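Some notes on the structure that comes next.
The complex is shown incomplete by one protein chain, all other protein chains being positioned as in the whole.
So, subunit A:
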Amino acid sequence: MYQEKEDYQSWICDKCQKELELTKVKVHYLEGEFEVELLNCPTCHQVFINESLALGKMAEVEQGLEDK
């Protein structure tokens, strides 16, 4: 879906062919809602989360918000 160009900063949205930009995005998990900066497409607004973030800090946040 996305093509990597030269480095991490240059990701292109496959659908819109636009370079992804860092913008503030609302993330929801359970009842929690937070605002963070993530790469997304300026046209279709699809957000890109790479593997290390998904399995790292994002998973940690999810765990922190989960009930006992």
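The definition used in the following text is that a residue touches a chain if its C-beta (ideal position, glycine included) is under 8 Å from a C-beta of that chain, and two chains touch if they have at least 3 such contacts; residues count from 1.
We take it that contacts and distances are computed from a predicted model.
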item: "ABC transporter permease", "Radical SAM protein", "Dihydrolipoyl dehydrogenase" or "2-oxoglutarate ferredoxin oxidoreductase subunit alpha" - which is the UniProt name of the missing chain; value: "Radical SAM protein"
item: Absent chain, residues of subunit A that touch it; value: 7-9, 22, 30-39, 52-53, 56-58, 60-61, 64-68
